[in-house]
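Only one protein chain is missing from this complex, and each of the others stays in its spot.
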Amino acid sequence: MDKSSLTSQPLVFTLSCPDQPGIVYAVTGLLTQVGANVTQSQQYRDASQNRFYIRLQADVPGGRATIDATFAALASRFDMDYTIADASPMRTIIMCSKDPHCLSDLLAKQREGRIPIDVVAVVSNHETLRPLAEFYGVSFIHIPVTKDTKAEAEAHLLKLVDDYDAELVVLARYMQILSDEICQTLSGRIINIHHSFLPSFKGARPYAQAHARGVKLIGATAHYVTADLDEGPIIEQDVVRVSHAHDVQELQAMGAEVERQVLSRAVRWHAEHRVLHQGLRTVVFG
Amino acid sequence: MDKSSLTSQPLVFTLSCPDQPGIVYAVTGLLTQVGANVTQSQQYRDASQNRFYIRLQADVPGGRATIDATFAALASRFDMDYTIADASPMRTIIMCSKDPHCLSDLLAKQREGRIPIDVVAVVSNHETLRPLAEFYGVSFIHIPVTKDTKAEAEAHLLKLVDDYDAELVVLARYMQILSDEICQTLSGRIINIHHSFLPSFKGARPYAQAHARGVKLIGATAHYVTADLDEGPIIEQDVVRVSHAHDVQELQAMGAEVERQVLSRAVRWHAEHRVLHQGLRTVVFG
Amino acid sequence: MDKSSLTSQPLVFTLSCPDQPGIVYAVTGLLTQVGANVTQSQQYRDASQNRFYIRLQADVPGGRATIDATFAALASRFDMDYTIADASPMRTIIMCSKDPHCLSDLLAKQREGRIPIDVVAVVSNHETLRPLAEFYGVSFIHIPVTKDTKAEAEAHLLKLVDDYDAELVVLARYMQILSDEICQTLSGRIINIHHSFLPSFKGARPYAQAHARGVKLIGATAHYVTADLDEGPIIEQDVVRVSHAHDVQELQAMGAEVERQVLSRAVRWHAEHRVLHQGLRTVVFG
Partner (left out) sequence: MDKSSLTSQPLVFTLSCPDQPGIVYAVTGLLTQVGANVTQSQQYRDASQNRFYIRLQADVPGGRATIDATFAALASRFDMDYTIADASPMRTIIMCSKDPHCLSDLLAKQREGRIPIDVVAVVSNHETLRPLAEFYGVSFIHIPVTKDTKAEAEAHLLKLVDDYDAELVVLARYMQILSDEICQTLSGRIINIHHSFLPSFKGARPYAQAHARGVKLIGATAHYVTADLDEGPIIEQDVVRVSHAHDVQELQAMGAEVERQVLSRAVRWHAEHRVLHQGLRTVVFG
């Protein structure tokens, strides 16, 4: 007798489709049929686009195998974009340069069990953070990048993504601009932290820009990376109050705290399948 | 021909019941059956209490009449506590003493269409705020309260609640303690703003208490009123940062801003049927 | 016997000058000499510009008369920009269009004694808010603006500023762009509220822009008006968290709350002489 038919497996369903009556009824009907127990459910109806978004967490007896085919049929009927994911930690590559604060935070939170990721490798264009990665028992791979070796470096990165079967790439203050090609290849599964409250202060040296403009709050933005620099769909943002008395260096230090929190929240939500794409926007079932 | 059968009426359903599979399926099934279009839906499963909470907003052809009986049958089957409400503004009495900031905020927001209440009367133990009420065209009723007239004053208030058919009573810095009797009579439909971050600083003069304790944030709490002073279910709270440099009077001024925001959010959520009771806690489908 | 020599008058001194040793010593020495009692003092040294900023509040026996000449001499010695102000409320004209939320907040707070302004007139290009102004007993002046009458309208406004001896003009959601000339004439004493977190979403319809970009926080910015639209020195900013579920109209409603708070804080700080200019930035001694 197959053991899997006896145990329930927690699955996460995310879907979006053109809005019409009966979607929830159909989905919950299917789940009821297979004896699933829905433990979390969130939905959002975008009236302006007439589109419906759902995230469901359910314990499904027998797991995916018992539901994959029937769900696919349902999805086809309602013209759904959908994913079904199990609860295993998301295989993740973190990229960084020299600043430790975001990397340190993600690795600490992974170890403390606060983010369901499995960091399979840390990749950097510098050797600086090797000891930090190794303290947490994570492979550290140094890929130097110069203007001439950029294409080669990106090919190396893509090979690592393949070799490690990575589902997510996190740019944890990785100070290199990626090519359009790699952005497209990794579309929807590469997250960046930008050290400003976007769309304010795109591009380089945002804290210097913020200081020059005299803003009273500084912020950070976690977003999916697209070919369009600093224009990808925003997952999370936050700010901290500053005053005239803070110089650029102090803004950086205060901002670093915001960056690490914003990035770790965004990575957690993504890894928990809480973030759905909605054109240039995101639906976050927090 | 009955016109109501041709038009859809927006209704809000709130319900809670013991958790079991199939609740959403059953509810959405019933709504699908009558041709209703669900426009908002939120749910919460309290695993520790094995209880399920839903709020649904739906356009229902024919309105309540077409669904009342079938919904009652369904509710009985699942042992639901439930309400069905239409979108008409909630008839509200606001009680105040001398401080204008909360009353002023609620009246301004009602007029601006930001809170779906219909303020049918302002009741106060002082004459101070009569001009404010009258500016907004609201009846002002002065009910003086002394130790000797308290019972009589409360009887008068209850009569006003009846006469005006008021669904909600808001204590907008009403500086009198109500009797257990009236708290019970109005249970679940009387909201107070307490000028502290409860459960810190219950009772009188919370800003003086906060100053003496040297806290670095002060707050306000909107809660349902129960016979147990300052212990009713919390609907909303917020805080503002303060420093050693603020004296009690400045704390009061800063706190007043928080009070008015917290109270107006709580009243709006209640009036939109977003607040469900969960013992001493509230489920807020914000 | 001259009574003024017997009573102390509270004065506020603000000054900035090239940094050098001995500034505080000299200023406090002068104040000690005339028997003044310093009740508040804040300072800021901008190391990058080598410039020093001070705000002092002091009870000065005999008032300004006893200190004006000696302070001027001191200011000259240290090459100071400075002001000396007494505690009388700042004469203020508020300009608005149709949205009541900022005007209503400023008028309510003036009456409650929370902002030391004396609103001498409300000026609008629409009649909409006349009843609100008149409720608070403030003169309402309707100056219609069309493309053809703009110059004339601004001339009228400037005449009102003169006639009323107004020290401050507040644009409380006044939906007209002012000419360079009037911006320069009123430079340093005209404050605007912009309904976004500047420099994000300059120009028109910022909430629609914010919604399209999918930001997770929206904000408001109070700033001095300069000829450069939405580029003037920022006095105060704040934000509120939003989600994918909020449409443009809800962003506007939530933003309105932030706008009124940000604007009233900025106006209060300006009226209390807490805001010093520092090029395109402000020093706020909050």
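When the chains are written out, they are named A, B and C in that same order, and each has its own residue count from 1.
As a working rule, contacts are C-beta pairs under 8 Å (C-beta built on N, C-alpha and C of every residue); 3 or more make two chains touch, one makes a residue touch a chain.
The model shown is predicted, which means the values in this text are computed figures rather than measured ones.
Visitor: Just to confirm, in the complete assembly, which displayed chains does the hidden chain contact?
Guide: Hidden chain contacts in the full assembly come out as A, B, C.
Visitor: Given the contact definition stated above, which residue among C:29, C:144 or C:203 touches the chain not shown here?
Guide: C:29
Visitor: Using the touch definition from the top, which of C:37, C:76 or C:249 touches the missing chain?
Guide: Checking the options C:37, C:76 or C:249, the one contacting the hidden chain is C:37.
Visitor: Which listed residue, B:142, B:159 or B:281, touches the chain dropped from view?
Guide: B:281
Visitor: Of the residues listed, B:24, B:74, B:198 or B:253, which one is in contact with the missing chain?
Guide: B:198
Visitor: Even though one chain is hidden, which residues of chain A still touch it in the full complex?
Guide: So the residues of chain A touching the missing chain come out as 100-101, 104, 108, 111-112, 114, 135, 253, 256-257, 261.
Visitor: Tell me where the left-out chain touches chain C, residue by residue.
Guide: Its contact residues with the unshown chain are 21-22, 24-25, 28-29, 31-32, 35-43, 45, 47, 241.
Visitor: In the full complex, which residues of chain B touch the absent chain?
Guide: Its contact residues with the unshown chain are 44, 46-48, 197-201, 212-217, 219, 233-239, 243-245, 247, 278, 280-284, 286.
Here, only the chains that are shown with their structure count from here on.
Visitor: Shared numbers divided by all numbers used: is that above or below half for chain A and chain B, i.e. same or different?
Guide: Same, since most residue numbers here occur in both copies.
Visitor: What rotation angle superposes the Cα atoms of chain A onto chain C, in degrees to the nearest 5?
Guide: 180
Visitor: Take the average of all CA coordinates in chain A, do the same for chain C, and state the distance between these two points in whole angstrom.
Guide: 42
Visitor: In chain A, which residues are in touch with two or more of the other chains?
Guide: 47
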